[in-house]
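For this depiction, one protein chain was excluded, whereas all remaining protein chains were kept in their positions.
By letter and in written order, the chains are A and B; residue numbering begins at 1 in each of them.
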Amino acid sequence: MTLLKHIAENPLLALRWLLLLAMGTLFTLANAYFLAPGNLYALGETFALLGLVALGLALTMLAGEFDLSGGAMVAVAGLIMLKCGTESALFGLLAALGFGALVGLFNGLVTLKLNVSSLVTTLGVMILLSGFAVWLEGGQAVSFANYDLTDAFNMDWFAVLSPRSTLTIALFVATGLMLAFTRMGRDIIAAGSHRKAATMAGANVPGAIITSFVLSGLFAALAGALLAITLGRASSTFGANLLLQAASAAILGGVALSGGVGRPFGVAIGVLVLAVLNNGLGLIGASSPAILLLNGAVLLIAVLAGGAPAAWLRARLA
Amino acid sequence: MSTATLAPSSRLSGLFAPARVQATVIQIATVVMFLLACVSIDNFASAANLSSILYAASTVGIAAVGLASVTISGNLFALSLGATAAFSSIVFIMASGLGVWPALAASLLLGVAFGALQGLVVGWLRCNAIISTIAAGSLIAGLATWVSDGRTVLAEGGPTWLGSGTIVPGVPWQAVLFAAIVIVGEVLMQRTRAGWELRLRGTNPDAAELAGLRVTRMVILSYVLAGAGAAIAGALIAAQSGTGNLRVGADLDFSAIAAMLVGGIAIGGGRGRIIDVASGTLFLAVLTNILLVNNFAYEVQLMVKGLAVLVAVTAGALLARKSR
Partner (left out) sequence: MTKLRTTLGALLAGSFLATAGMAADGAQDGKSVIFLGADDICEYCAVYNDQIRKMAADKGINLEVVTNKFDAAQQATQVDQAIAKKPDAILMWTIDGTALFPAMRKVQRAGIPLLLIDVQPDQAREDLWVQYSGGNYEERGSKAAQLMVQALDAKGMEKTGGVIMITGMVGQAQTISMTKGFTETLAKLAPEMEILGAQPGNWDTGTSTQAAAGLFTKYGDQIKGVYAAEDIMMQGVLIAAERAGLDPTQMAMIGDGCEPVGIKNIKAGLQYGTVLQSPVDEATFAVQSMVDLFTGAEMPKSVYVPHPMVTAENVDEVCQPWPTK
């Protein structure tokens, strides 16, 4: 009965697990290789790329804002990584991260000073960044000849973990701890739930908003830089599909558009749902229309759990 | 902040009231930019170039007008417009053998149906507006892929009045249709009970519900309008080229959002008029055309457009603060 009650109280959480479990079972039955270490490794790579962008976006959503520029940042950061990293990869990585933090700072400041919805300002930044990516690329194929580093990033630990997926998981844990146990974390959540009340209660709301944008820029830049190292290549076309997926994953993961609600753990599950779905569909060789239809169907099922049907269920079980 | 509280003192101060200042500035900027381009760029004012601006503006603008009803009613934006336009372009060409009007009707019906379904999910079932429309976009694209097998459909016969006809040189029929839709939309939004309820739903959803407004029906209506706008946009693109395929509308979603926001529609809902959508669309269309006509590199075009969105919104916010 407690389980039922728990489900009724948080139907989305239960549904995420159910979806994950159901998809895992179905794909395993459909293709025995679903649980093969190599495939789990591939799943982790998808998780790493989408997860970092979704985590950053989720942080801004928690603070009551929305960062649309993450997908475009992936392309720019990758290009900076390879362009500045020809001599020293570390320098390239730092340059990319620095740029990400700077854009995040800009997003945060504009949002704070102008008191305009960040959905609007980051839309401008998103278009600006995609133009910047094309400019950086300069009509050439930007690639990386340092295959030692690329190989190092393509190795595996315990057959299923890559350096990227491990780092991503670590960042999810760190962000979760930050939100739960630090003053800054509580301020971010407070800024998203009741901004005025939080300010009056002495929370550092401006700091929280800026921190969430800087982290969002950093995470997206990290995702882009790591992708560039892993592929040995950067392009202005990279990351094009990421924004919508990251938004889906965050909301699927229980982060509310209105701010203040959500946890990194939930986001991780949201990312996993999408990653498992597309990994599984690729594994069974689903056709193009089937991939689109099933993606839509899964999102629709998930979204229904957040709406009136779930409220009805909650009322019946309470 | 709502338009209802406009100071009646004078028309001019109304134009520069905090709620209207961004829209007014963009309207002035569009006219100034247009006039400057006319005198400084060769052939800019030629009939051919004007029609090319209007073709581009009409398709994005019609989609943006439909989308604005969703935004004004307080549901941020829809991300299924591109997919709807692609499916609509395919349906339009498939039905084009029956004539322009039946084909347009078929496209419209498709858009209305998809819009109504999304409206039901968001308005009646109270589901998250963003994810619902992302899901819908994926489902619509899947259906379109399945129906078309990924193939481009070609129209039988030659060009039609809708695709390439002009009412006077420089003004295509598509622009006339766009203007008509803007006028109807403006009247619907500003002068009818439905429009009033829609705006109020965007200003304060809870109050609207408590006041006994037909909130659910209004949300469904807004998505029907968005679906219809996207479908007409898709049909117009198809009519221009005589082809329909899955690539149509690839960047329609973000173009329409940008046009609407630049024009002065508030993303949070309740504020902005349909006429603002038209000026935002024309602003970006003229700007894009100037960049293209000067053969600026693609990256410069993107960066200028991004800056334009930022500057428009920044200027709007700063001016609104000053005049408050």
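Definition applied: contacts are C-beta pairs under 8 Å (C-beta built on N, C-alpha and C of every residue); 3 or more make two chains touch, one makes a residue touch a chain.
Keep in mind that this is a model prediction, so the values were computed, not measured.
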Omitted-chain contact residue, chosen from A:A101, A:I169, A:M184 or A:L231:
A:L231
Residue, one of B:S96, B:Q118, B:S222 or B:N289, that touches the chain absent here:
B:N289
Note that chain B touches the absent chain at residues 42-44, 46, 48-49, 51-52, 55-56, 59, 145, 149-152, 154, 164, 237, 240-243, 245-248, 250, 288-289, 291-295, 298-299
Which residues does chain A use to touch the chain missing from this display?
31, 33, 36-39, 41-43, 45-46, 49, 133-134, 137, 139-141, 143, 147, 150-151, 154, 227, 230-233, 235-238, 240-241, 278-279, 282-283, 285, 287-289, 291
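Heads up, the rule we're going with is that only the chains that are shown with their structure count from here on.
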Can you check how far apart chain A and chain B are, centre to centre, with Cα atoms defining each centre and the answer in Å?
29
Looking at the complex, which residues from chain A come into contact with chain B?
110, 114-117, 119-121, 123-135, 244, 247-248, 251-252, 257, 288-297, 299-300, 302-304, 306-309, 311
Within the complex, chain A is touched by chain B residues 76, 79, 121, 124-132, 134-143, 145-146, 150, 254, 257-258, 261, 266-268, 297-310, 313-314, 316-318, 321
